[in-house]
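Removed from the display is one protein chain of the complex; every other protein chain stays in position.
Showing chain A:
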């Protein structure tokens, strides 16, 4: 493949008009550069967003009760109703598709004002009742201590797990909070741990950093919620559709509470699986858009190369004629033009690839620096802009292909030159 005479011709063609070659190559350079930086940015967005919920159980849903909107079995419409502990037991018993079931309490009425007190420190935080299994739906990592366990539930222990923000406000820096007491809405609770959610971008029932979690049973008893369950999360077993399971669950609840099965407003639910699907479609959309724009730009560059190759062929008409007269076969000429086109595209594309990667790297460094310097606890939605090796290989293949296609028309034109006409061409 490496043939000095061939390359001599290529370099000669490029050298003879340096500015023109550079400007032409710039088209392809820009195409690849755009493709690389945009794909990188897209990946950055996807990484940033998914990082915020990647550990959240994707096969989960949350269900809550709303006011009824239809009269049924003698009950009027507009009735308030609540889930109960019995409902949870029924779901467990009658719907085998449900895997994890985590009832929750939400202490709206006890989260008013400065409801948390420790010595001279006070704060206003949300209070939730949780079961240990909730950690399977929305996993936490423990900064201090442990999460709520079955013993806490069974003995209705007065313990609590606090969010990071609660720890910051109620404790000294680096103080060990485990074993300390907080007065939450008038009742003393012993702190057993500080939790940091692995999914900071999904918050259900308040910001998790500002949350105090009590054992579910303790909260029912201490704050007079009786048998109430405010809402619950569940996951479906592997292979079961979350929306179908949610439908079964709500129908069961409606029949137990004498609610019209047709009353769609009486229960609300949030299907994480659906959300993840939607999100994935959105990411797919972003990717498709990036590729369309990137390939489009690249095509524009390729057209430029093709155009300039036509000019080169025209300029070299006489030369090609001479070569043909002294025995160059058409294939010799075609491969010459194609090599030239691919060479120009690949060099330009490589530079684009290199600069694109450099820019992404710089952006990555800048983001990491910004993150390190950041004081507020805002979640990031942009992380690790990058392109992988497969992407780089695809780009390379696309380049060679582009070069070949760009060279095709000029090459066709070159072999259509009759030597005799070329020799007449002065």
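The definition used in the following text is that contacts are C-beta pairs under 8 Å (C-beta built on N, C-alpha and C of every residue); 3 or more make two chains touch, one makes a residue touch a chain; residues count from 1.
Here is the rule we go by: contacts and distances are computed from a predicted model.
The chain not displayed here is annotated in its UniProt record as "ABC transporter ATP-binding protein YvcR", chosen from "Transketolase family protein", "ABC transporter ATP-binding protein YvcR", "Sulfur carrier protein ThiS" or "Carbon-phosphorus lyase complex subunit". When the missing chain is restored to the complex, the residue among A:92, A:121, A:329 or A:361 that touches it is A:329. Remark: the omitted chain is touched by one listed residue; of A:154, A:277 or A:418 this is A:418.
Counting the whole complex, the residues of chain A in touch with the unshown chain are 4-5, 8-9, 12, 318-319, 321-332, 415, 418-420, 423, 426.
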